[in-house]
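Contents: one structure, followed by commentary.
The complex appears here minus one protein chain, its other protein chains still in place.
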Amino acid sequence: MMDLGISQRLHPIREAVAAMVRDEIAPLDAEYFAEVEVGDRWSFTPRQREIIEGLKAKAKAAGLWNLWSPVTGHALSTVEYAYLAEEMGKAHLAPETFNCNAPDTGNMEVFEKYGTDPMKDRWLKPLLAGEIRSAYLMTEPDVASSDATNIALSCVRDGDDYVLNGEKWWATGAGDPRCAVYIVMVRTAHEGPKHQQHSMIVMPSDTPGIEKLRAMEVYGDDEAPHGHMHIRFTDVRVPVENMLLGEGRGFEISQGRLGPGRIHHCMRAIGMAEKALALMIRRSLSREAFGKPLAQLGGNYDYIANARMQIEQARLLCLKAAWMMDQGDARAAAPWISQIKVEAPRIALEITDQAVQMFGAQGISQDTPLARQWAHLRTLRLADGPDAVHRRQVARAELRKYTQEKV
Amino acid sequence: MMDLGISQRLHPIREAVAAMVRDEIAPLDAEYFAEVEVGDRWSFTPRQREIIEGLKAKAKAAGLWNLWSPVTGHALSTVEYAYLAEEMGKAHLAPETFNCNAPDTGNMEVFEKYGTDPMKDRWLKPLLAGEIRSAYLMTEPDVASSDATNIALSCVRDGDDYVLNGEKWWATGAGDPRCAVYIVMVRTAHEGPKHQQHSMIVMPSDTPGIEKLRAMEVYGDDEAPHGHMHIRFTDVRVPVENMLLGEGRGFEISQGRLGPGRIHHCMRAIGMAEKALALMIRRSLSREAFGKPLAQLGGNYDYIANARMQIEQARLLCLKAAWMMDQGDARAAAPWISQIKVEAPRIALEITDQAVQMFGAQGISQDTPLARQWAHLRTLRLADGPDAVHRRQVARAELRKYTQEKV
Amino acid sequence: MMDLGISQRLHPIREAVAAMVRDEIAPLDAEYFAEVEVGDRWSFTPRQREIIEGLKAKAKAAGLWNLWSPVTGHALSTVEYAYLAEEMGKAHLAPETFNCNAPDTGNMEVFEKYGTDPMKDRWLKPLLAGEIRSAYLMTEPDVASSDATNIALSCVRDGDDYVLNGEKWWATGAGDPRCAVYIVMVRTAHEGPKHQQHSMIVMPSDTPGIEKLRAMEVYGDDEAPHGHMHIRFTDVRVPVENMLLGEGRGFEISQGRLGPGRIHHCMRAIGMAEKALALMIRRSLSREAFGKPLAQLGGNYDYIANARMQIEQARLLCLKAAWMMDQGDARAAAPWISQIKVEAPRIALEITDQAVQMFGAQGISQDTPLARQWAHLRTLRLADGPDAVHRRQVARAELRKYTQEKV
Partner (left out) sequence: MMDLGISQRLHPIREAVAAMVRDEIAPLDAEYFAEVEVGDRWSFTPRQREIIEGLKAKAKAAGLWNLWSPVTGHALSTVEYAYLAEEMGKAHLAPETFNCNAPDTGNMEVFEKYGTDPMKDRWLKPLLAGEIRSAYLMTEPDVASSDATNIALSCVRDGDDYVLNGEKWWATGAGDPRCAVYIVMVRTAHEGPKHQQHSMIVMPSDTPGIEKLRAMEVYGDDEAPHGHMHIRFTDVRVPVENMLLGEGRGFEISQGRLGPGRIHHCMRAIGMAEKALALMIRRSLSREAFGKPLAQLGGNYDYIANARMQIEQARLLCLKAAWMMDQGDARAAAPWISQIKVEAPRIALEITDQAVQMFGAQGISQDTPLARQWAHLRTLRLADGPDAVHRRQVARAELRKYTQEKV
């Protein structure tokens, strides 16, 4: 049995999430963005805080909190969660409202799976409560992160401390004033097996020696107050007990972490594609040129039909990948995750771009959510591995069927 | 619940079908085609008959007969049948072996649903037994069949007979010497509602006045002994009781007929895509150039990965369309059928073409099944409505969601 | 004879322009953008002014001024100018450096062709000298500008003045503090032939009643200090002698204006595509993953080859369109302009996007010119008519060959 449908128990939850996204969250997106422009982009105005905390309180009150978590939420399957995450893709503030935002979900999983009790007390609890936020520092400016064995940030033991030196960038969420904790991938060895030279270590974001150099921009947008920060570490001292699992186990942890997050992005990308298609259609029905609604001009029927067909296929693939994860065999699920990691952003970008074209100049402007959505989706073709790496994984999984067959 | 998986009861049937296709049918395809070249292409050599009848007997003996039929077979759901039809796509003779070949399945459905008892005795029984074959005469040379209200073959009542005059072409299967019966779409009125001017009538293929003008070729292949015949009707007399349901009900019948057939083609197209990918990969592993297996050259990893991703998405869409049909609401299922009708041939053609390219000159030749498969798949972008018509249906279904919303 | 090559006299000019772009202009782009971030984005810092005015002085001194103009420059043909504009596409400040920037070139053409002597004295002279800048106000927020007969800004005669009311947006360059004059498309009639209800009128940018509401953003970028302004007209009074040619002749003027500008954008887009390819290749040679330079991984050879082939074809098409314009038959040249208007941005966008992907996260950031270039190119699929309108023109020109043939 491969049930990819909406389960009975999921139905009311999905209705509630969809309604809240549509009726309460989406209408506040624009005001929130306007508040970001007021004063220091990296701190919150009172109204900004009011908006997001108000939404979070409502979600908590409605029992729509930590929906992503198999432990503390409704114990949803990945397939079930996919339907919710899709809805959350339809408003900028939705993932945070439900405490389902990246990179916190992945970081919470890391603490849950690999953290010590003190770590759980200090970091996991307030994260689950939505009181603090977190960042995950992986990528570095000087190495090709598509091959993560290149990672170089130095972490040397000195007595009861580790001392860190080097740079990280694209530390997503590290710009947020509420971001209290970093999980950092570091190099602890230069010898031995390639995948055992790296480690993962936890530290407060205000540890001395940590310096935020700048915010990386995404097609000109600094994405304040969330931000993708470029960070320098100069003789940063962290107690040895902050090391997760032990030296050399960085890849083990990153593997355990990456799966679900990739899928969450994909689920939300499907929602963004649906939103773009809805905007495209409404525009095509309401705008006229040459005496007809745009819908009836040129190849617009084909664009609409193709968008619908692409979305349905990508959604089903996403659900299948989620279902594979639910079966519990991570190795078997891996190529499915790679597949949807390539396909969901691809189709969502294409549909968003066509919606932009249907809107004309308005589409590229701040007057629709399309341009911002496009830029965000564009990052997904790079985040957690560029397309080329995932296609390579899919191809190798395919070839293995035959080379093993030969034996 | 939306179970798109392989049900427990289906599992052994699928294994049996797959094994028979792989081990018994596919190995005979080449010999069968060679026999077609011997003597009159439109009659069977003894060996040719032995091959196909032998396979049919085996399938019957194994209980793998009329698998498509919800009535006489295993009473499979459309989702279940999809998995079997996919396997049948992997060998030329497979659909006929299991008595699941077009246009007979569709015609049997017509007799089942709309036929009189004498019709069932005379035509349905031997069709179900695999003793005769049938054709379905729809398309005409002089009108755009994408809009079937154009159909013009004249059918005028004269006493207890109808008299037919005009031409049909692309009468698939009418070249087969075993083809005993035609179901023919005719025009019986020139006034009244557009969709009530046509009728469907049944007649033996040897009725006087019926003349096979020629076989239409598909990229140079006459597809003997099956054939797509161009047929002329000159004062062909058919008794009035051969009219199905009554005058003016042609579209009602054709609607009832077309759904499943379209889906069957799509299911098989998925199987063809899998077969092409398998051939492409084996070739890429066994052939070397510039000192490396082709698999490791240029963008070949990407072609393989993209093929896998396209197939998975199209298969899931096909299963979803099948599941929609199983829910019993034909109107709701219609846009899903249109979707897969566009997508399955599209991806199968693309993958087959890439497999051709991987084989080089051999790919375009008679030495692999790829060229023939490509030509067959190319017809599916036209058969039962060209892509443009189905995209239009999908787009209109999409737009209706918004225009009704407005009310 | 159709000479699309670099003429002997052009050769040294092109070398000089290319050298100046590469060695003097491009290295200052980043500093210029940094200055924009300092203080009020819509005014110039001293260093900002120094950069741009310094470059302009150098260009003037080198005789590389107003190169676009067949009258005041080197009297270059459109084919010749195409080679120069391509080079100008490779640095942000290059078009302005050579006084070849939009929308000023088009506006100067309008004054040249249709302006009165006082207009030439007051506006054309300082524009040609690079002392002031100008804007062209066409598009409006409330109508589909792809069909320009929709334009609605009210312009009513009242004594010796016209009185204007309404809104314009996407007034490119109107944000620049040096922008002194607007040319505005207005509606002066609601009756009569569709293409004679509009007029074009000139006014100082500081005319009372003109209010800049905001800057339109392009994928989040306000493009300060140039800007695409949203402007409201409230009882703006303009003397009747400011009307160009006379009431009802707006379309005549806009037709005369649009051709060359469209081509200039296209020429520069070719240069941008070359720049993206160069960046992509350098990156692919310098960056390693999995032990190899990126160039040798996956389908990267194919991306590079396809980019080269697309650029060569688009450049030749651009030169052919330019050559058609040089032949003097505007009607015959029109479909060629539409062709390159579609193709140049399309290929430049695709190549820029692939370069982004080769750079990974850096590609989407402020650390390469790629993201900004992509956003600029994206606007070209909409500016001066969206793709769909130009494809329609090409198709209609094609069909006319046959429908006239029939007569």
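A, B and C label the chains in the order they appear, each numbered from 1.
FYI, a residue touches a chain if its C-beta (ideal position, glycine included) is under 8 Å from a C-beta of that chain, and two chains touch if they have at least 3 such contacts.
Since we're looking at a predicted model, the values are computed, not measured.
A.B. asks: Please pick, from B:15, B:53, B:121 or B:147, the residue that touches the omitted chain in the full complex.
C.D. replies: Spelled out, the listed residue whose C-beta touches the missing chain is B:147.
A.B. asks: Any idea which of B:102, B:263 or B:294 touches the chain not displayed?
C.D. replies: Considering all chains, including the one not shown, the answer is B:294.
A.B. asks: Would you mind spotting which of B:169, B:182, B:301 or B:323 touches the chain that isn't drawn?
C.D. replies: Of these options, the touching residue for the absent chain is B:169.
A.B. asks: Touching the absent chain: which residues on chain B qualify?
C.D. replies: Considering the whole complex, chain B reaches the absent chain at 139, 141, 144-147, 150, 169-170, 216-221, 287-290, 294, 297-299, 356-357, 360-367, 371-372, 374-375, 378-379, 381-383, 386-388, 391-392.
A.B. asks: Quickly run down the residues of chain C that touch the omitted chain.
C.D. replies: Against the left-out chain, chain C lists 1-7, 277, 281-282, 284-285, 295, 300-302, 304-306, 308-309, 312-314, 316-317, 320, 339, 342-343, 388, 390-392, 394-396, 398-399, 402-403.
A.B. asks: What residue numbers in chain A mark contact with the hidden partner chain?
C.D. replies: Output for chain A: 298-299, 301-302.
Going forward, only the chains that are shown with their structure count from here on.
A.B. asks: Since chain A and chain C are copies that touch, just let me know if over half of their interface numbering is common to both, same, or not, different.
C.D. replies: Here the answer is same, because the shared fraction of interface numbers exceeds one half.
A.B. asks: Among all chains, whose Cα centre is located farthest from the one for chain C?
C.D. replies: It is B.
A.B. asks: Just give me the whole-number Å value for how far the CA centre of chain B lies from that of chain C.
C.D. replies: Measuring from centre to centre gives 53 Å for this pair.
A.B. asks: How many Å are there between the centre of chain A and the centre of chain C, using C-alpha atoms for each centre?
C.D. replies: Between these chains, centre-to-centre, one finds 37 Å.
A.B. asks: At which residue positions does chain C touch at least two other chains?
C.D. replies: 298-299
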